[in-house]
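One chain of protein is taken out of this complex; the other chains stay put.
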Amino acid sequence: MRIVTARRISQVFFFALFIWLCIVTAVGDKFWQLRHWPVNLFLSLDPLVAIGTILTTQTLYWHLLLALATIILTIILGRFFCSWVCPFGSIHHFVGYLGKRSKPAGQRIKLNRYRKAQGIKYFVLAFLLAGAAFPSISATLQTGLLDPIPLVSRSVNLVLLPIADKPFALLAVTQRLYELAGLIFAVFAAAVLLNLFIPRFYCRFVCPLGALFGVVSRFAIWRIGKNKQACTGCKFCEQHCEGGCEPATTIKIAECVLCFNCRDDCKKMDDCISYQTVASRAGEHTNPDISRRGFILSVASGVLAVPAIRLAGKVGKGWYYKVVRPPGALAEAEFLKRCIKCGQCIKVCPTNVLQPAGIEGGIEGLWTPILNNRIGTSGCQYNCVACGSVCPTSAIRAISLDEKMGKGKFASKGPIKLGTAFVDRNRCLPCSMNKPCIVCEENCPVSPKAIYTAETFNAVRNGRLTVKKAVGSTSLTTGVNTIETAENGLPVDKYGTGDYYCIVEGLSGQMRHPEGEQRWKIRSNTENTILCEGKFETVPAEGAKVIIQVRLQRPLVDIERCIGCGVCEHECPVSGLKAIRISAEGESRSYDRQLLL
Amino acid sequence: MSESEDKKIDRRKFLARGAKAALSIAAASIIAKTLYDKTGPSGEPETGLVSLPDFSVPAKDGQVISVVKGSDRIQTVDKAIDSLGGIERFVKPGDVVVIKPNVAFTTAPGLGATTNPNLVAEVVRLCYTRGQAKTVYVTDNPINDAESCFALSGVGKAAAQAGAKVILPKDRFFKKTTLKGGKLIKNWPILYEPLAKANKIIGIAPVKNHSRAGASMTMKNWYGLLGGRRNVFHQDINLTITELAMLVRPTLVILDGTEVMMTNGPTGGSFSDLRRKDTMIASCDQVAADAFGCTLLDMKIDDLAYLSMAEKAGVGKTDYQSLKPANL
Partner (left out) sequence: MSSNKIPRYESIISAGVILLLCGIAAAIILPQFSQQTSGQTQNTSEPAAGESIENILSQLSPKGFSAVSKAAVYDADTLYEKIDGRAPLYTESGFEKLFTRLYKSDSNEIVTFEIFVYGMAKPENALAVYSQQKRDDAEDLTDFDFGYQTSNAIFCSLGKYYLEIIGSAQSAELVKSMTESAVAIKAALPSGGAIKTEEMVILQKAGAEAGTIKFSTDNTFSCKELTNIFSAEIKVDGKPATIYLSKRTDEKEAIALADAYAKFLARIGATEKKIALPAESARCFDEFGPIEVVFNNGNFLAGVHEAADMELAAKAAKMLNEVLKGAN
């Protein structure tokens, strides 16, 4: 078997594995759900995730130890990851192949020549890591924007799988919705389509992970190179070169992605290229081809960019109330030091309430997880901690249910609050529209409920009527009084729903309702009669005024109990701008956003 | 070059390359092992809480609180401090003193919402001349914009002219503290930086009506040391003031009742809110000072819940008469 065949098998294997692991990032213990699948395998293998978080937190979170293996193998073998493992690389490889396959060999060789612009990716890497490297100034982890593994994870999880699943609804019962999916897709599509112009465009010019491997591969023990000085100079070795590393002349080791196409092509010609432990006979460049000035400039702009972004104040005083983070998320500054925008939490969230953020939490918060209670099938599910359990960097801690609910040994700390529910009384049906509702109270999952109600009786519109004739009942418990009104044109049976009552103006003091109140529940009504329950002690005389009232329960939030799960907001029937909404005040993760003492 | 020569070079190069690779692998492994974190972040706030030392001086019987009548603040404050044993009792040569006036608002000095600038300047002067203090800092974390408050209240200029260093509350000056035995002040940022350098602290506050707390005097004055979103403390203002008094054990407090803000506090804004009471209080006991101060506002001690709460917490005495106030 040829080595390139083995490479293709490896690419297909890892690509399929990657897609499978994306699919199984879903709550449940069916074969195609979470179970024990290593859903973070690729993210754990990604040394850029590990190095980025090491810079921001000075620790190597245990999930990411696997990256050490990648680094060690790269030190020994070179950039094997790019052409053998990386699922994003495989996509580029394949699309690039489609783009160049009909072109003549000469043009292919030209396409694959080395370009000075391939140095840009090192600047990207330097810029991103510099922004992460100085916690004393303020550090943020933005490698995930362009790091291929988080990028492809996010794109597959939040865009490609939901589109693919749409006609079948196999993976999700209801269509998964993601805010900003369009932007995620645009980045992905652009990266993929650029292969049609230059093969592996992203890998050659942009990829910061490739750049990192390029730097690390300078010590590689085995390298591609010429095994003899003289060759015919046919340049055939470059017609399928994936890295644009020019094996025909002085090979750029940092650009070589170990596709082995050069060796395969050369074997048919001179057979002078091999994977060897000595330097190429035609000489080699081991260091990335970048200028010192460019490097310093990218580091400096990375270092300065973060404080510049932080001037927006979104991490401090100017924090945005809609940035409600999932349970177990670290305090905002710490969170931004770890979140790589991979979308694993968003994909696994069973209710689809977790969403990739826009820039409402600051530019650095792009595509980080926030809750949008309008989207999805419910708010944050009361007994679910799935998001933290899949987070590869512990930006969302892997909490237990006990910790989330504040039970067992966490009893003294109380439940984890994501925020607090606020009632918008201008929009709430019972508060401003005279309509009974309290869906929010019913759905509050906290026990005892964090939403309670205050009962009031409000006069309905045009509900002050004149008695024409009233007939009292004889029984206190089962009787029905009849009031005939002078007005003709009451909405028929509108008031018979059990929510409407009537009182008699001026006379109510003399009358008794079964429960001791001076108010009678309306059983039914016609255009000019009202039947109400109970018994009049004194039958209202002709000309007396009857007032129809609606019984309302208005929601109130017990902020000491509310955990900010957002189920109330999700269920609120005022579906545009909800009448009860979660705002991040009071979230447990930050001490300076507390609402209560 | 012969072939064997080539091979020799090749071997040497390979060894060098292998050694570099081995070293890099070892370095990567060592870094990974050193930084390895099995547990992940705890989600708890960073540790390193600060705590405030006890700034008070030893008590002297009969020299705990003094009350002086008079309309000239300079004269009354001098006399009030002298009655307690003079500034020399409180400030020793070489001391670093923090003076904490109330500079909460951007109001003019005459309106009584902030500590009188001349009074601050006089105490600064006393610290330097008779107390021979090394440095005197004047600091506050005002409610309105800090720079404007120090400028418009006149306190900044007056203090600086008297030789004090005015410290504006920069973000990095705040450190978190937790009051031992406290319920409310937990993990809360306080204006720690100037206090960390000092070994004495003197609070100087005007007597003011306060809508939420009833009255704002020397104990409430410490609110200006709190940082963060301190307005949540208004949910339980009495316990907050009590805990502030427990947190800060001052060297001396001075309560200015020369012109008292009787209404519309704590901002005031009109001369009609003020009434002349011509009283200056100096005290080692902040509870006693405020207990006396509330009489100037025509209030009873029971009207201010925080007084008896602080007394119960052992901060001081509400029965100022039993302390035999000097000059009263």
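A few notes on this one:
By letter and in written order, the chains are A and B; residue numbering begins at 1 in each of them.
To be clear about the criterion, a residue touches a chain if its C-beta (ideal position, glycine included) is under 8 Å from a C-beta of that chain, and two chains touch if they have at least 3 such contacts.
Since the model is a prediction, treat every value here as computed from it, not as a measurement.
Taking the full assembly into account, the omitted chain touches A.
Screening A:268, A:293 or A:317 for touch with the missing chain picks out A:268.
Residue A:385 is the one among A:22, A:111, A:385 or A:580 that touches the chain not shown.
Annotation for subunit A: contacts to the undisplayed chain at residues 1-3, 5-7, 9-10, 13, 17, 27-29, 31, 33-38, 41, 267-272, 350, 381, 383-386, 389-390, 400-402, 407-409, 411, 447.
The rule is short, and it goes like this: only the chains that are shown with their structure count from here on.
Contact residues of subunit B toward subunit A in the complex are 10, 13-14, 17-18, 20-21, 24-25, 28-29, 31-32, 35-38, 40-43, 45, 184, 187, 228-229, 232-233, 235-236, 240.
Against subunit B, in their complex, subunit A makes its touches with residues 50, 54, 57-62, 65, 68, 71-72, 75-76, 216, 219-221, 277-279, 328, 330-331, 334, 338, 394, 397-398, 589, 591-597.
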